[in-house]
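For reference, the structure is listed below as structure tokens.
As you look at this complex, bear in mind that one protein chain is not there, while each of the others sits in place.
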Amino acid sequence: MQESILDPRSEPDNNRLAGFLPRKPNKWHYTSGALALLVAVPLLVVFSGWLKPETEIWSHLADTILDQLVINTIKLVVGVGIGVVILGVSLAWLTARCEFPGRKWFDWLLMLPMAMPAYVLAFVAIGLLDFSGPVQTALRTWAGTSNIWFPEIRSTGGLITVMVIAFYPYVYMMARTAFITQGRSTLEAARMLGAGSYGVFWRIALPMARPAIAAGTTLALMETLADFGTVATFNYDTFTTAIYQAWFGFFSLQAASQLASILLLLVFVSLMLEKSSRSKSKYHDSMRSGEPPRLHLSGWRGWTVSGLLALLFLIAFLAPFIQLCLWSIEVITTDFDERYLGLLGHTLLLGALAATVTVIAGMVLGFARRFQPDRTTLVTTSLATLGYALPGSVLAVGIMVAASGFDNGINNLFESIGLDMPGQILGGSLLALVLAYVIRFMAVAFGPIETVLSRIRPSLPEAARSLGATSSQTLKAIYLPLLRPGLMTGLLLVMVDTMKEMPATLLMRPFGWDTLAVRIYEMTSEGEWERAALPAITLVFAGLIPVVLLTRRSLKRLK
Amino acid sequence: MKKYLLSLFALVIAFPAYAADTITVYSARKEHLIKPLFDAYTEKTGVKIQYITDKAGPLLARIKAEGRNTPADLFMTVDAGNLWQAAEKGVLAVTDSKILETNIPVHLRDPENRWFGLSVRARTIVYSTERIKDGELTTYEDLADAKWKGRLCLRTSKKVYNQSLVAMLIARHGEERTEQLVKGWVTNLATAPFSNDTKTMEAIAAGQCDVGIVNTYYFGRLKKKKPEIKLALFWPNQDSTGVHVNVSGAGVTKHAKNRDAATKLLEWLSSPEAQGKFASLNMEYPVNPAVEADDVVKAWGEFKSDDLNVSSAGAMQTTAIKLMDRAGYR
Partner (left out) sequence: MENLLEIEKIHCGYEGHDVVDDFDLSLAPGTMISLLGPSGCGKTTVLRAIAGFEPVSSGKIHLDGRTVSSPKIRVSPERRRVGMVFQDYALFPHLDIAANIAFGLPRESAAEKKRITDRMLELVGMEGFAHRYPDELSGGQQQRVAVARALAPEPRLLLLDEPFSNLDTELRERLAIDVRDMLKEQNMAAIFVTHDQNEAFVMGDRTGVIHNGRILQFDTAFNLYHEPANRFVADFIGHGRFLQGEMLGPDKVQTRLGILHGNRAYPWDKGTKVDILLRPDDVLIDEDSPIRCFIQEKAFRGADTMYTVGMNIDSELLSLMPSRFDYKVGDEVGIEIDIDHLVLFRHQS
């Protein structure tokens, strides 16, 4: 890297300077700009709420609950952030770099909580651990008194715990890929320079995995901010609560939009800050020189780790899973019919469709960020990933309003030139629904793809070009194979997230396109959790399909 | 040719569902509570019904945004507050129908006939049969009394049922008095408000508290699952205003393409033929006075219900939420 200081191509960030100079926009500006626009339209709908400021609702909120909501939200974000980083990174380090009994199993078992929707976890946790739940009831019976101390599950701590358990897989999956693909030589060089195995972790492996960890944490926190189902189950008031109260309580979509746009602005600013702080230290992977040797945790250490991981798996997945199974058995005879196959089919189809389109769009954004790393691209790519930070219903309405606006425009146009009005075009169509998923989950696909892309040294595609490959041949022969771990992670995450997604699916599905998530909503909104268990468990199984496919592939690759 | 190309274009980019003889319903009432009735109607008349279900807020926003292109003929939702709001936003049309006016009592439908209640749910007091003595319970207002300190459990104030209850209290007592009442409730709470009625009842059964306020059908469902549970319903305010009731209901949309068909469906839903099933699917009470409630529901006993028009709940909802925020009722 002798030339790195003055060679703008091999170290693209140094021509960030170019971003200040007026330059002609190129194809990367246009493509990332187009994708940003796609996301921006519904966001603009949200921001347009300001056209009619709802001063009365604002002053009411400010007088009563707003300060508490902000404090609650900060507590939650900080708590969940710290929690997912600690849990996700340590689990990733253990399974990627250490050897202990059952390690190969935990490799993929620890991804499974991904398939468990957070609101399901929340409900099961409260059901089991609240005062009236079986655990406390059993304790009271055993102690013979109703005066026993038990940690309050319906508390800030309880909610943070549930969210950490639900969202750590984002960090785990991304950090794990990063740790696995870190070259042996870099780490060995560090050992030669006298760093102990803990030193290597803190000083080399962790900083090198930072983009991946940051990407995973970003996803977890965006989901935390946008979450409504989980906090509602805990009756914990966050900023999102205010958004929904403004909408469903005060019937003011304007006020809700205004609140949501403030949330968005904050997320956008922090995304930009995080990205620009990160782009100063970009790590292209050194030549992959074999998987580094694992640290063997022998004897009691190994078993302690296995035991702790088993306990975590029990809490995060097995217990809620078993509880769902038990509930499902109660209703399986009455609720299971041939329509179920339809629900499952729709769920998988929508998941696969959304995942494919979103991952392709995410890849385009990734390339834009790579080939044109200037300010314009930074803004457009950050904007294009904002859909994930918005509460689902608000975004869904934004998209729906945009689609309806399009339809109305077309209809008015047809009417004015004297043609028959075509009626709804986008509204209620499959296309609009898939677009909604793309807008919502762009960040989920972009994160892992960008992480892997940033690790492909620029010399690899250049070598291909110098050997006579055109840019499309280079894409096919070099980028796609090397991007595969990122593409696969992106596909998996978007597919599972799409299958779990409720608000957009509910509002925008074409008639008859009910999914498992729709069924879960129907049951849970009426408090019929037992009957929600059957679709929930089916959803978990459906979510397992891509998880298992992915892990089998990544295991094969490592062999 | 132009038209052919256009329809091809429409087909390629989207699959809009269009059929003239199909009624389209946007429903916030859940599928399993409406599908059996729709199926029965289709079987009887041959009229097809397609629907999507979602929360009331998003559905309302959708109808509004779709404007005159909306495929929705009928908007169906739970809670008078939501119905009142739909009428306020101007998405519902006035429906003049002698049948509807006969079948549905005047306090359970919109004074301007834009929406009609189709089932009644009572929000009443539930208590522990082990720890509450006869005569201890009297009214909603009484639950604010200091004697209930540490004995009351409530569901969150974010649920529209509680918002409607408080709205009706405001309509009866005025804001100042109601705020004192709600503050009293909050002081008496044994634990933080629950996210749903079932949890509230389970907490009472487990001994965390002694009384709560729930919708009757949640009680019915829990009792069905755990017949031995030591809980019972109490009908409050029998000497005064009566039990707080609310409705689920529907209205024909302003831009309905199948207005007549939708009106017919609405009329049928209010008819004795459909009312029994409509109410009993969710253990609710029929709106049609000519129809008797389901046996399970009847077994909870007769009661006098509040005959204030349920639309007051909608008109007062914003005031109610603000009041609850001020009172610290989460």
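Order of writing sets the labels: A and B. Residues in every chain begin at 1.
Keep this in mind: a residue touches a chain if its C-beta (ideal position, glycine included) is under 8 Å from a C-beta of that chain, and two chains touch if they have at least 3 such contacts.
Here the structure is a predicted model, which is why all the values come from computation and not from measurement.
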Contact set (omitted chain vs shown chains) is A
Which candidate, A:Arg140, A:Arg294 or A:Arg457, sits in contact with the chain we can't see?
A:Arg457
Would you indicate which residue among A:Ile478, A:Leu491, A:Met523 or A:Ala542 is in contact with the undisplayed chain?
A:Ile478
Could you list which residues of chain A touch the chain missing from the display?
1-3, 5-10, 15, 17-18, 21, 286-290, 457, 459-460, 462-471, 473, 477-478, 481-482
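Note that in this section only the chains that are shown with their structure count from here on.
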Roughly how far is chain A from chain B, going centre to centre by Cα mean, in whole Å?
35
Touching chain B in the complex: which residues of chain A?
60, 63-65, 126, 130-132, 136-137, 146, 154, 232-235, 237, 241, 244-245, 247-251, 253, 393, 396-397, 400-401, 404-405, 407-408, 411, 419-432, 503, 506-507, 509-512, 514, 518, 522-523, 525-530
Can you check the complex and tell me which residues of chain B touch chain A?
3, 6-7, 10, 13-18, 24, 30-32, 50-59, 61-62, 65-69, 71, 85, 88-89, 156, 158, 160, 163, 191-199, 202-203, 205-208, 218, 221, 225, 317-318, 321-322, 325-326, 330
